[in-house]
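Structure below; questions to follow.
Every protein chain of the complex appears in place save one, which is left out.
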Amino acid sequence: MSLQISDLRVYYRTLAGDVKALDGVSLEIADGEIMGLAGESGCGKTTLGNSLVLLDGRMKYISGEVLLDGTPLPIADYEAMQELRWREVSIIPQYSMSALNPTRKIGRMVDELLHSRGRQYKELRAELLRRLELVGLSADILDRYPIELSGGMKQRLVMVISTLLDPSLLIADEITSALDVSSQKAVAQTLVEFRDRKFVRSMIVVTHDVSILYQISDTLAIMYAGRLAEKAPTGVLMEAALHPYTRLLISALPEMGSRFADKRLMGIPGTPPSLLNPPTGCRFRTRCPLADAQCEEQPPMVDVAPGHAVACWKVT
Amino acid sequence: MTNAAAVTNPSAPTESVGRRREFLYFAIRRPKVLVSATIILVFLAIGIIGPIIRPGDPNAFVGPLASPPDSTYWFGTTTFGQDVFAQFSYGVRATFLAGFLGGSIAAIIGMVVGFVAGYTGGVVDEILNMITNIVFVIPTLALLMVITAYLSARGIVVEALFIGLTSWPWAARAIRAQTFSLATREFVDLARISGVSSRRVILSEIAPNMSSYLFLTFILLFGGAILIAASLDFIGLGPTEGVSLGLMMYNAVAWGALPLGLWWWFLPPGIGITAVVGSLYVMNVGLDEIFNPRLREM
Partner (left out) sequence: MLTLEHVSKTYKVGAFGGGSLVAVREVDFTVAPGEVVSLIGESGSGKSTIGKMILRLISVNGGRILFDGTDISTLKGHELNAYYRAVTGVFQDPFSSFNPVFKVSHVFDMLRGRFGGSVEGRTWDERVGEALESVGLEGGQLLHKYPHQLSGGQLQRLLIARALLLDTKMLVADEVISMLDASTRIDVLNLLGDLKARGLGILFITHDLSLANYISERAVILRRGRAVEIGPTDRVFGNPLHPYTQQLLAAVPRLHEKWGKQIAPEDGAATTCLYHTSPAARDGSGSPRPAMAEIEPGHLVACANVDAHCPDDVAAGTAAVA
């Protein structure tokens, strides 16, 4: 499957006006690719992930096109998307661990979910059990209540349920954030395994944790204030990022070798702009050390190498 | 989705103006609140102004017996020639008083028990819970009958006291639950490590966070107290002197207003109680929608 997003705009309705959370993002994902979508809070990554699956009451689709295997994905149409949700496009939402109904046994919950999609629990039970075993959960989990499981177990459970119908596209939204380091590794590796075993064709992994993405994603896209800053194969991005924001962001990450006493890492001064009235032109220019008058015009996303695109005047 | 909330807006007006503005915006657009508040205020006005324009003992025999409303006696007279309007306005006053007093007593007890149980936890919580449950299940009617047997004369205050002492448990439970969840928040820990005493933590950190909830609880207790008072009066367990809307209804039914068709005697108090209590409950729902943004439809 392939996914093409062209100039997608999704805003939030608020009393004070429209928050331009997603303001013109274009992406492409190939078959079998795991794309990491990273950025800080308010950058629009969760909005992008969610808008591909479900536009909730406050989200307003403005413009842009999404093509799934060449056919348009009707994201603005709730009814049309109902057919595709879970089957073609699926999501592991943020806080999904705490979204399990505490009064339902797991098995009953899965049964109800399947029933709502017109599938029978019986026909999928064998596959469900097989996949549970694959992620290291025993079959008796179906008789337990969510409260009896640990965070990592719940997360793996939600991953199995979300991919039970073998969707073409899976969006994983901050699935490792609330977990311990060892569970994070298990969950992240499970994601890759799902792709390798073709339970899922392609994935978008949304997170603020770039180091996890380095471990599992094929390509990385960095977002800032509702727009895409840079996109490249993961190794290329980590070693040779071009956009000033990406470079500053990566250099602000403490990793195992660096120590304060030896070398102070620098953060990025300032805060992201308000998305109610974002500045014209490049949204990073208020914090960018390289910014000048040219940056008052929005830089286009330009391919500097095959698969590597940047939106910055100073680079292209 | 926290994108909208995460937007920091340094040029936004200060919070209190913003909040008030938002509150008024919704309050004005909420017919529930407007209409019910108006109704309550009208009755309150009657209760205050009525006795001023018709002073004197409302139970005095002043006019023709059982006459329908006319220009002198706006609500007509009872079978004994008492001015129904005078009774009504004094009655409204008494009803409001009983409601306010009873509601306040219940609110105070409920708050004290709820806050202490929710904040302290442990053994204190267990004991207070037990007390709450016991008072909850006491059959208040039976208790009242026993008390009535011992008290020859009862006034509004005693009635209000009784209502206040028996209707607080649900409020205590609700406040306890809210306090429980607030007490785990980190600003409470911050206050404690600043050396703030428990009493001050409850009063100045936790209670202000629940102010809208406490207000709504009081409204419900107020309305509930009025209803209970009217019911008690109606079955004859009310005050032995004075007048209230419930007492009016009691008298109306006892002295044959129904078969005699004296609608002007039993309708006003009935409508009065229904309107006031109903408005209070509807206002509660309306205010809840204002205070709790999630209940609003955009």
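Think of it as A and B in the order they're written, each chain with its own count starting at 1.
Keep this in mind: a residue touches a chain if its C-beta (ideal position, glycine included) is under 8 Å from a C-beta of that chain, and two chains touch if they have at least 3 such contacts.
Being a predicted model, the structure only gives us computed values, none of them experimental.
Engineer: For the chain left off this view, which of A:40, A:69 or A:166 is in contact with it?
Structural biologist: A:40
Engineer: Just one of A:63, A:138, A:271 or A:294 touches the chain that is missing; which is it?
Structural biologist: A:271
Engineer: One chain is left out of this view; which of A:100, A:210, A:242 or A:301 touches it in the full complex?
Structural biologist: Only one listed residue reaches the unshown chain, and that is A:210.
Engineer: Determine which one of B:71, B:152 or B:194 touches the chain that has been left out.
Structural biologist: Answering carefully, the residue with contact to the hidden chain is B:194.
Engineer: If the missing chain were put back, which residues of subunit B would it touch?
Structural biologist: On the subunit B side, contact with the omitted chain comes from 5, 8-10, 12, 14-15, 185-187, 189-196, 205, 208-209, 211.
Engineer: Can you list where subunit A touches the absent chain?
Structural biologist: With respect to the unshown chain, the touching residues of subunit A are 40-41, 151, 180-182, 184-185, 188-189, 208-212, 214-215, 238, 248-250, 252-260, 264-268, 271.
Everything below uses one rule, namely that only the chains that are shown with their structure count from here on.
Engineer: Any idea how many Å lie between the Cα centroids of subunit A and subunit B?
Structural biologist: Those two chain centres are 51 Å apart.
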